[in-house]
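Take a look at the structure below.
Selected chains only, in their assembly positions.
So that you can tell them apart, the chains are marked A and B in the order they are listed, and the count of residues begins at 1 in each.
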C-alpha cells in the first residue's frame, strides 16, 4: 500500500524501530523526535501524531503535552497509546494531564489502560502486558468515546472500537501477538498512518489499523514452521503489513458491528 | 516455557528491544522504565531487576543506584550487567558506586568487566566486545562471589558461574554470538527471568540463563544456510529461546562442575 502520511511519533525507546518500520511497511513516512524546540515545525507538515508513554520520564512528560496541544492547534490528529497507564501514579498523572489538555482522535490501549483512563479502580493492573477480560468493554468504549469525544480502541482477545455512536468487535489476531514486544505500539503506528492519510472517518481508520495488525499476525502465525518462533513471527508481521492488500483484508476480516 | 516473572529492566538503548523480546520468548514479562518517580511502584510488583549500564549517562547513574537499593529493600533479586566497566573512569565509578550500595543476586560480565569489578588492573580492556582469556577465571569468580555475596558469571569462550561455594564451567555457545550486539544483555535478561521465577537457588538460575543462550546460539548457528548470516542468526536466537524445552537442554548442555 502507499499512503501520503507523515507520522510523527513521540514514543518509547523499546519499540521505536518497529514503529518506524511498520509505518514504512504500510506506505507511510515515520518521523521520530524528542526535540521540544522543533515540535511546531515538524507538526506543521505531519499527517498525524502518535504519543506513546511506554518509557516516559519527566522530560518526555512535558514534551508530549506540548506536542498534543500544538497538534490540536494545527489540526493534526493525535493518537494516544497510554502504555502501562495504571501501573504507577506517575503514568496515571501523565495520562490525566494529557486527557485534560489534548483532544485525542484515537485512544488505543488494553482494558487495564482504558479502565485507568475511565477512572475505574483496577486492582489487578500489573505490568504492561496484562490483559484481562471484561464483560462490558463495549459500553466502556462507547461511554468513554462520548465523554472524551475520541475514538476508543480496546485491544485484547477481542478488540473493541467505538466512536460513541458506532461500536465494533474485532476477532482477528492470535495470542502469539503478546509474545512480541511492541505489537500494541505498532498498532498505534498503523492507526496513525491510516488516520493521517484518511482523516474523514477516524473511527474507520482506527478500526482498520486494529484489523490489519490482527490479520498480519494470523498470516504470520500460519507461516511458522516448528523451528520458528517469536523472532521470526515478529519479522513476518512487518512482511505481512508490507504485502497487505484489500483482498487479503476482505478475506480475513472478522468483525461484528454492534451498533 | 512459561514463567511468572515480571522483569524490570533499566538498560541500554542499543539492545532494549532484544532484551524485551527474549524475556517474552522465555515466558516472562519485560518492563522497561527510565522514570525515577515510579521506581518503588514498579519494583513492588517486579520479580527481578536487571541493571545494564551499556549506555549509562548522568541521569541513569542516579536512577540505577536508587533502583538497586529499593530492590534490596523490597527483596527483589538484582542482576548487574556492567557493560564496558573498564572502558572509562565514569563506568568504573558507576560500578563501584553500585557495588558499594546494592547487594546483587548476580553479576554477569566478560572477563574484562569482572576483573574491573575485582579491582584488578587491566590494561587491555578496550571496548565492550573484547573478551580475553584468563587462566584463573574460576578462582576469580569464586573469590569475588564470596567477597560480594553474589553469584558471579564470567562469559567468554567458556563461561564460569560461581556462588562462592559451587563453581561450574559452561562450554556451550559459539563465537558467532559475538557478531550480534546484545547477546550478553539478553543473557542477563534470561537470568533475570529465571531468577525472578525461581528465587530458591540463584546460582542455578544464573547458570541456566547462561546455558540457554549458549544452546540457543548453537542451534541457531547449525540452522544457517550459506546465504544467511548474523541477521538471521539474531532472529533465530529468539526463536530458539521461544522453542526451548527441557529435553533440548538435557541433550545439548555442556557443563563441568568444579566444586
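Basically, a contact is a pair of C-beta atoms (placed from the backbone, for glycine too) under 8 Å apart; a residue touches a chain by one contact, two chains touch by 3 or more.
Values in this document were obtained by computation on a predicted structure and should not be read as measured data.
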Message = With 2 chains in place and all of them the same protein, how many does the whole complex in this file have?
response = 3
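One rule holds in what follows: only the chains that are shown with their structure count from here on.
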Query = For chain A superposed on chain B via Cα atoms, how large is the rotation, as a multiple of 5°?
reply = 120
Note = Rounded to the nearest Å, the gap between Cα centres of chain A and chain B is 32
Message = Taking the touch rule as given, give the residues of chain B at its contact with chain A in the complex, in rising order.
response = 6, 13, 16-17, 20-21, 24-25, 29-38, 41-42, 45, 223, 234-243
Key: Complex interface listing, chain A residues touching chain B   = 12-15, 17-18, 54-58, 84, 87-91, 126-130, 178-182, 226-232, 234-235
